[in-house]
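Only a single protein chain was left out; the remaining protein chains are all shown in position.
The block that comes next holds chain A.
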Amino acid sequence: MTIPKPSPADARPRVSAGRRAIRTGVFGGFRRTTVWYAFVLPPFALLVLFVCLPTAQTFVEGFYRETGPDQRQFVGLDQFANLGTTGVFWDALINTVLLGVAFLALVIPLAAILSAMLNHVRRGATALKVIYFLPQLTSSVAVALIFLYVFQPDWGLLNGFLHILGIDDVPLWLADPSFGLTGSRAAVTLLAVWSGLGYFILIFLAGIQSIPVELYESAAVDGATPLQIWRHITLPGLRPTIIFLVMTGSFDAMARFGDLWTLGGPSGSPARTLQSIVMLMYQVGFVSHDTNQAAAIAVVFFVIMLVLTVVAYRAFLSREFKARS
């Protein structure tokens, strides 16, 4: 890689000579253009075959019903109307949203505090970062399997600690299908916070480091306490980071599957309290083999993700405008 950098004086004639050498007639120019299609078309073909066509097919199938082997009938919006009246669908949707909101409401404040602390650590910050990130790198399946035993009511690690702390009225965690955010839902939320915290801290740290250092210097001159500095400089400066994390966290929460499937199976036991929308899609499509109904769920899922994307773009765009004005 030792190509000498041409000085501006001799660069000009060389480039134009090169142009002449390359474009020898119409054929040379033609070849220079067509070669790019060899770069783009094979991956493009893969994209069409494995991404675009299957997605389009989902949209078509959502409007049909299977009436016999290899026979189907156009039913318009029937599949969607059917979804709206099935409690299972609403349960899964509410579940997914509820678990996502609970996760973000816990993980964002926690990561904000921990990253602010970590930012002030002078020695050992890297080691702490590596440790906090450890569960994030472990697959959600492995984490779920470990926590299946951590949450064991009688001898699990968590209740064991609660016993040591003198709490005898311990929760049943995964064995408790009660509604709301106790029992199994609390368990999977704790699991998600435990395994997702490292990523949120990492992004928060990058956000903290993007805040102009002059703001901190003038605050130090004014004699502000560290807590005041955090409240009035760091926190407002982290607004874009928080928007980013809320949006990407929502995408991940909507698509949650691996850990809940490992803990609750396709139906999200106990009592469907752990069934996410993707798990319902899996169950309807591959356990009940109702492809068209599953396609309708997939279309709803797509619309939700699209709305979230639009909201994310708006949030980012408004931020850019504010930064410019």
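Rule of thumb we're sticking to: a residue touches a chain if its C-beta (ideal position, glycine included) is under 8 Å from a C-beta of that chain, and two chains touch if they have at least 3 such contacts; residues count from 1.
Everything below uses one rule, namely that contacts and distances are computed from a predicted model.
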item	value
The complex's invisible chain, by UniProt name, from "DNA-directed DNA polymerase", "Sugar ABC transporter permease", "Cell division protein FtsL" or "FAD-binding PCMH-type domain-containing protein"	"Sugar ABC transporter permease"
Omitted-chain contact residue, chosen from A:A81, A:I94, A:M117 or A:L235	A:M117
Of A:V75, A:I146, A:A175 or A:A224, the one touching the omitted chain in the full complex	A:I146
Options A:L128, A:A175, A:A224 or A:A271, residue touching the unrepresented chain	A:L128
Touching residues (missing chain, whole complex) on chain A	1, 3, 5-6, 11, 14-15, 17-18, 21-22, 32-40, 42-44, 46-47, 49-55, 57-58, 61, 114, 117-125, 128-142, 144-150, 152, 154-155, 157, 160-161, 163-164, 194, 197-199, 202-203, 205-207, 209-210, 213, 216, 240-241, 244, 247-248, 251-252, 255, 257-258, 261-262, 265, 278, 281-282, 285-286, 291, 294-295, 298-299, 301-302, 305-306, 308-309, 312-313, 316
